[in-house]
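With one protein chain withheld, the remaining protein chains of the complex are depicted in position.
== chain A ==
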Amino acid sequence: MVQDRRIVALFIGSISLLAFIIGGPLIYAVMLSFYSARSFMSEPEWAGLSNYIKVLQDPLFWNSLTNGLTIALSSIVLQVVLGVGIAMVLNKRFLGQTVARSIAILPYFLPTVVACLVAQWVLEPNYGLVKSALASIGVGMLDWSSHAFTAKGTIILVSVWLWTPFVVTCVLAGLQTIPTQLYEAARVDGAGAWTQFWHITIPGLRSVLIVVILLRGIWMFNKFDLIWLLTKGGPLNQTETLPTLAYRKSFIEYNLGGGAAVATISFLLLSGVILIYLRLFPIDDAKQGR
């Protein structure tokens, strides 16, 4: 009984701590979105829904939403496709397999700021590595940061570089749970490599992929540091996403209410999408295909 009580106490303690750390700021942010305030020091004034109306009427908001979705979706597709491919190669037995697996996971250990600095150094239009490489074959270098397409592309590229290893690790673990006898049964049944991939590997990775896509989706949609470090939302808001927009409104334009409104809408959108996603693809194995 004593132990039971202790467990309950620990449980309640950790829940309240979580509620304080996560719930507190969340509620504060939502509340803030109904006020207008110029700084955290000044007295906020009740603004009702005006922050939301302003945000929803602002073309920049819709532009940021589209940018965010484009960047998140394309980088997730690339991360998953590459991640599954690399994991399948690493799952084969070959000489130096352990070394290859370690190298493949390395980028995941890089701090985002380091990765962004490296990317900028490589892609810098005047003295970067790519620039000199191109110059040596007589081709000019484009300033990637001044074109919408190349700026978005760079963000996607760096995110793929940084976070594909996460997908590789998860998928590699998932691959090892697929019984080899399924592949043997399929080989005897007459299935080639491609058929085996679609009928055994992908269904076998289903649970892993559902979680990986969900996590990567949340993280990519909320990605702030990478975009801010690489482009600060530029050129001309072409890589602005909801997180950078919320930051810009709050801390550069000193429109705390507006920033909070953007953050709240972003939070609601993401929650809605996650709910629909989990309804469509339940993680619980037992519910599949019943």
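Keep this in mind: a residue touches a chain if its C-beta (ideal position, glycine included) is under 8 Å from a C-beta of that chain, and two chains touch if they have at least 3 such contacts; residues count from 1.
To be clear about the criterion, contacts and distances are computed from a predicted model.
Its UniProt record calls the unshown chain "sn-glycerol-3-phosphate ABC transporter ATP-binding protein UgpC", which is the correct pick from "Malonate decarboxylase subunit beta", "Fenitrothion hydrolase", "sn-glycerol-3-phosphate ABC transporter ATP-binding protein UgpC" or "Molybdopterin synthase sulfur carrier subunit". Taking the complete complex into account, A:179 is the one of A:25, A:48, A:111 or A:179 that touches the chain left out.
Residue A:200 is the one among A:105, A:130, A:200 or A:273 that touches the chain missing from this view.
Although one chain is not displayed, chain A still touches it through residues 179, 181-182, 184-192, 195, 199-200, 203-204, 206, 286, 288-290.
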